[in-house]
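Every protein chain but one is kept in place in this view of the complex.
== chain A ==
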């Protein structure tokens, strides 16, 4: 379960990409709910990387479908870096 602070920060980062204006939840999916194409996902990933000062490897992305999954991955990477 992702850290609440991490989740909140990711909600903030996703908000500018939420063009459909749907209510963001932990289980909101990037492709289906937010309708983000791969290029937009790339921009979002860059924002997340810079906000948390981490690297979110391209290899991980296929497994990260929801906001919560991304938050979990961010927490894991931050913990590994410490």
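What we mean here is this: a contact is a pair of C-beta atoms (placed from the backbone, for glycine too) under 8 Å apart; a residue touches a chain by one contact, two chains touch by 3 or more; residues count from 1.
Here is the rule we use: contacts and distances are computed from a predicted model.
Participant: One chain isn't displayed here; going by UniProt, is it "G3E family GTPase", "ABC transporter permease", "CRISPR-associated endonuclease Cas1" or "Aminotransferase class I/II-fold pyridoxal phosphate-dependent enzyme"?
Facilitator: Matching the unshown chain against "G3E family GTPase", "ABC transporter permease", "CRISPR-associated endonuclease Cas1" or "Aminotransferase class I/II-fold pyridoxal phosphate-dependent enzyme" yields "Aminotransferase class I/II-fold pyridoxal phosphate-dependent enzyme".
Participant: What is the set of chain A residues that contact the non-displayed chain in the whole complex?
Facilitator: The missing chain touches chain A at positions 37-39, 42, 45-46, 49-50, 53-55, 57-59.
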